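For this view, one protein chain was removed and the others were kept in their places.
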Amino acid sequence: MATTIGTDPLTLPPAIHDEDRKTLHETWEPERGFKGWVRAVNHKTVGKRYIVTALVFLLLGGLEAAALRMQLARPDNTLLGPDRYNQVFSMHGTTMMFLFAVPIMTAIGIYLVPLMIGTRNVAYPRLNALGYWTFLLGGVFLYTFFAMNSGPDAGWTSYTPLTGPQFANGKRIDVWAQLVTFTEIAALIAALEMVMTVLKMRAPGMTFRRLPLFVWAQFITAAMVMFAMPAVATGSIMLGADRLLATHFFNHAEGGDALLYQHLFWFFGHPEVYIIFLPALGMVSQIVGTFSRRPVFGYPVMVAALLTTGFIGFGLWVHHMFATSVHMLSQSFFTAASTMIAIPTGVQIFCWIATLWLGRPVWKTPLLFVAGFVVVFMIGGLSGVMLASVPFDAQAHDTYFVVAHLHYVLLGGALFPLFGAFYYWYPKVVGRLMSERLGKWHFWLLLIGVNVTFFPQHLLGLEGMTRRIYTYSEAMGWGPLNLVSTVGAVIIVAGMAMFAVNLLWSVRHGEDAGANPWGADTLEWLTTSPPPPYNFVDTPVVTSRDGLWAYDGEVPVVTGLHTDRPEVLVTSMMDTRPVYRHEMPEPTYAPLVMAVVIAGMLAAGIFTPWGVVVGTFAIVIPFYIWAWPDRGQHARNLREEKQRRAEPEMAS
Amino acid sequence: MSVRFMAISALPVALSLAGCKQENRDFREMPPAATPTEAIRVGELQPGGGPPFDSTVTKYADNAYAIGTGQRLYNQMNCVGCHFHGGGGIGPALMDEQWIYGSDPAQIFKTIVEGRPNGMPSFRNKLDNQQVWQLVAYVRSLSGLGGSTVSSAREDHMYLSPDLAIRSPEKPTRSAPRP
Amino acid sequence: MRARATHDVSSLPTEVFGPANVTWWAALGGEVIEGFVLVLAVFAYFYLRYEAPDWPPLHTPLPSLRAPTINLALMALSIIPAWWAARSARAKNRWATFAGLTLHAILGTAILVMRYFECYALNVRWDTNAYGSVTWAILFSHGYMALFDIFDTAGLAILCLFLQPEERHYVDVTENSFFWYFVVATWVPLFLIVFLSPR
Partner (left out) sequence: MRLRHHATIALLLWASSCVGYDHQSALDPAGPQAGSVHGLWYLMLGISAGVYVVVVAALLLVIRRRQAHPLEPDETRSRDREARAKRVVVIAGAVTVGVLFVVLLADLAVARGLTRLATSPALTIRVTGHQWWWDVEYEDSIPQRRVRLANEIHLPVGQPVLVKLQSHDVIHSFWVPNLAGKRDLIPGHHTETWIRADRPGVYRSQCAEFCGLQHAKMALYVVAEPRDQFDAWIARQRTPAVTPNDTLAIRGKGVLESGSCALCHTVTSTLARGLVGPNLTHVGSRLSLAAGTLPNTPGYLAGWIADPQTIKPGAQMPPNSLTPEDLRALVAYLSTLR
C-alpha cells in the first residue's frame, strides 16, 4: 500500500489503492503524437510551451537589440539605414514588452500557480490553451510581416499622428496595432485564468493568509492586467480604425486628439511595468525564503506592499506625458504618486535583506541573481524617483537617460529575478538541476554586461542624446560612451549564451534533482520532479503559511475525488472549504481551431473591415464545437445525475 | 522532415519578396527614362521592346511609400488648391471615373509634366521624375486605381460638408476601369 | 512523509449554481473586462467632448430618439426570458429552459437589428468627425458584447433542443442570463450618455 509523493515514501490511507492510482494516471495521461500535441490542455504543457516561445522571442528581441547597439557603436554609422533602424528598434521594444516580458511572467504563473496552491489544473484549461495559441500566432504574425519589410516603425508606443493614416504609409502600423490585439487577448485570457484559479481552486487550508508570495504577486498582476490591457486595446483599435475606416479619434481637425491616444496608451503602459515587475518580486520572495532557510520576514507587509504597488501603479501614467504641458496641479499629483511608489518596493527590499540576515543564506545561483536584482534594480528605481520630478523629467524625458532607466528597471527588476527563477524552478520542471558553474558565469557576465551597457547611457542622455535616433554625428562627442555601451552589449550576449547552453545542456546532463532539491516550503516541491500530469496523487491540505516545513512528517490529504475522470476540487473563496468537485475538460482541438479563426480574423482585419465581420461570425463554429459535450461523457453524466436524484428518495 | 522544414522556411522568403515591393522605401533612385514624356505611345507601332514604363508604373502604383509621398506632394504643390482633396473644384475631380486626358499612368505623367489647357500648369523642371511618378501613383489611388492595400484611409484635415452630416468623406469610386 | 486522509470529498456535489461555481466567476471576469472597455470608451467620449467647442460639433444634428428608445424597451423586455430561462434551468426543466433561451435569442437578435437602426439614429457617420467616431465606437463595443451573448444563448438553445442538458449546462444557462443582465444594465448609462446627454 505504499506509494510516493515526491521521492519520500508516503503511506496512503486504505481508501486509495494502487488500482486507483493507475486509473488516475490513465485519466490524466496526455495523448500521444501530433494529435495529442495540438490538443493538450494541461497547464504544465501549455506553461512549458509558453515559456519556450517567450524565450524564442527573447532571443529575437535580443538580436534586434544587438543590431541597434552595433549601429550606434560609432558616429555616422551606416550599418542600418533610418528605415531599417526604425523597424528594428520598434520590433525590439514590441517584442520585449508584448511577446517576452509579460508572456513569460504569465507563463511561469500558468505552470507554477496550480502546483503552488495544490490543485490539478487551472480553472479553464481550454481557455488557457487558446491564450497560448493566440499569443503564438500573434508572434508569428508580427515576424512574418517583419520579414516582409512591414515591421512596425514607430516605436513600441506608436504615437499618433506619426502612426496615423497620413504619416504612416502601408501596413506597418496596422501590424503593430493588430499584434497588440493578439497579445491583449492572450494576456486577458491568462489573467482571467489566474484570478479565478487562485480564487476558487486553492487546496483546503490555503487561506489568503497562507498564500505563497509568488501566488499573491501573480494574483495581483492578473487583476492589474484585467484593467490595464483594455486600455491599450481601446487605443490600438481606435488607431486601427483611424487607419482603416477613416474615423477621426486622433485627427484634431475633426475634433479628435492625439493626446487621447497617449492617455489610453500610458494608462496601460505604466501598469505594464508593474505587470512585469510584480511577478518578479514574487519570485524573489520565494527564492529568498527558501535559501534563507526561513519564511520571508514580514509576510503581511510584503502582501500589503504588493497590493499598494498594484493600486498606485494605475495612478502614475501621466508622468510619461509631462512634456506635453500637463496642468500644474495634476503635475504635482502625478509627481507625488510616482515618488511614493518607491516606498512599497523599498520596504520589500528591506524585508528581504532582513530575511537574509535572520536566516542562514545558502548562496546558490538563484540567490545570487536575487542579489544582482537588488544591485541593478536599485539604480533603475532611484533614477525612476528622479524622473518623477517634472523639471528633471523635462530634461531627461525621451533621452538615453530614460533608456538607461527603463533597462535598469526591466533587466534589474524582471530579468534578474526571472533568471533566478529559472535556476530555482528548472529542476522542478525538468527533473534535473542546472549547472551551478555555468550559472555563476551567466550571472557575472550579465551583471557586468548590463552595467557596462546601460550605465553610460545615463550620461549620454544628460549630454543630450535623444532616444530613437539612428545615428549621430561625431561632433556630438557621444561616440566613446556609445562604444562602451556596445561592448557591454557584447558581454550580455556572452552571458546569455552561457544561459542558453546551460538550459539545453542540463536537460540531459544536469544532476538529478529529486522532489525537493532546495528543501523549499511551497507545495510544488511536494510532488515529483517533473510533476505528474495530475500534479498530486492526493490533494494536500495546508496547515500553515510555512507549507511543507510545517508538516512534521505527515501530510494531511483530501480523498474522494474521482480518479476515472479529470476532477479537481473547488473550494470556497475565503475559508477554502471544499465546495464541489469540478470535472476538467478532456484534450480538444477547439482552442487551436478557435485561435486560428481569431488569427485569420485579425490578420484579414488589417486589410479590410470585412475580415473582422466575417471572422466574428466564423468564431461561432469553434465556439459551438468547444461547448458541445462529448457523447460518452454526456451519457455518463446523465446516468449519474439520475442515480444521485434517486438516492435521497430511497434514503427517505 | 527536412523537406517540410525547407518548405516552411521558403514561405517567409517568398512572402518577403512579395512584401518588399509594397513596403519598400526607395529614397534615392532615378526612374528610367529621364524625359519619359517623349516616349509616350501614340500608335501601335513602337520601336523595339514593349512599353517602357511598365516596371516603373507598377513599382510606384503598389508602393505605400510612393503613394504616401505623392499624397504629401499633392498638398505641398498645392494641387489641393484646384482639385481639392480629390473631389474637384476649380480643377476637375480626381476621384471619379472620368479622365479628360486618360487614366493611363503615362498620360497622367504627361499631364503633370506638360500641363494642360484651361489652367493645369506644367511642372517640367519643377518636380523630378520620381516625384511625378509618386504623384501619379497617388492621383490614381484617389479613384481606386492601383493597390488599395497601400493607400491610406484619410488625412489629418477637415472634411467639410456643412449641410449633410450623414455622408461619406469623399469616397473614391472603386469602379474605375483599369487601363 | 506519510499521507493522512483528513477530508473526504466524495459526497460533495459535482456541480453547483451561483457564485460557488468557477464558471460564474468566468462570467464575472468577462463582465469586469468588458465593463472596463466600456468605461474607457465613455472616457474617450467625455475627453473629446471636453476638448470640443460644440457637442455635437457644428453642422452635426442631434441623435434621433425613436430607434434607441424602442431598443431600450426591447432590452428591458429581454430580461424576462433571460430570467425565466435561468429560473427554469435551476429547476432543471429542459423545455421551459429551451423556450426561455429561444425567446431570449430572438429578442436579442431583434435588439442587434435595432442596433443597426440606432447607428442611423446617431445622424452622423463614423468618418464624419470625432464625435461620430466615438459614438459609433460605443454602440459597437456594446453591440459586440451583446452579439457574443446571443451566440452563447443560441448555442445553449440548440443544445437544449438536441440533447438532454446536463447539470453543468443548466449552470451555463444561469450564467448566460447573468451576463445578459450585465449587457442590459450597462446599456442604460450608455443610452443616457450617447442619446440624451447632448440634448
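Which chain is which? They are A, B and C, in the order written, and residues in each are numbered from 1.
What we mean here is this: a residue touches a chain if its C-beta (ideal position, glycine included) is under 8 Å from a C-beta of that chain, and two chains touch if they have at least 3 such contacts.
Not measured: the values here are computed from a predicted model.
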Subject >> Contacts of the hidden chain among displayed chains >> reply: A, B
Subject >> Chain not shown: contacting residue from A:23, A:466 or A:616 >> reply: A:466
Original post:
Which of these touches the unseen chain: A:518, A:536, A:580 or A:626?
Top reply: A:518
**OP:** Write the list of chain A residues that the hidden chain touches.
**Re:** 81-83, 86, 154-155, 159, 161-162, 166-167, 252-253, 257-259, 292-294, 297-298, 301, 323-325, 328, 331-332, 335-336, 339-340, 342-343, 346-347, 349-351, 353-354, 356-363, 371, 374-375, 378-379, 382-383, 385-386, 388-399, 447-448, 451-452, 455-456, 459, 462-464, 466-473, 475-477, 480-481, 484, 518-519, 549
Subject >> chain B residues that touch the omitted chain in the full complex >> reply: 25, 27-28, 72, 76-77, 125-128, 130-131, 156
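Just so it is clear, only the chains that are shown with their structure count from here on.
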**OP:** Could you tell me between which two chains the number of C-beta pairs in contact is largest?
**Re:** A-C
**OP:** List, in ascending order, every residue of chain B touching at least 2 other chains.
**Re:** 154, 159, 169
Original post:
What are the residues of chain A that contact at least two other chains?
Top reply: 242, 245-246, 248, 251, 254
Subject >> Complex interface listing, chain B residues touching chain A >> reply: 12-13, 15-16, 18-20, 22-25, 27, 64-65, 67-69, 71, 149-150, 152-159, 169
Original post:
Of all residues in chain C, which touch chain A in the complex?
Top reply: 1-16, 20-22, 25-26, 29-30, 32-33, 36-37, 40-41, 44, 47-48, 51-52, 57, 126-134, 136-137, 144, 147, 151-152, 155-156, 158-159, 163-164, 166-169, 172
Subject >> chain B-facing residues of chain A, complex >> reply: 83, 144-145, 147-150, 161, 164-167, 169-172, 242-246, 248, 251-254, 607
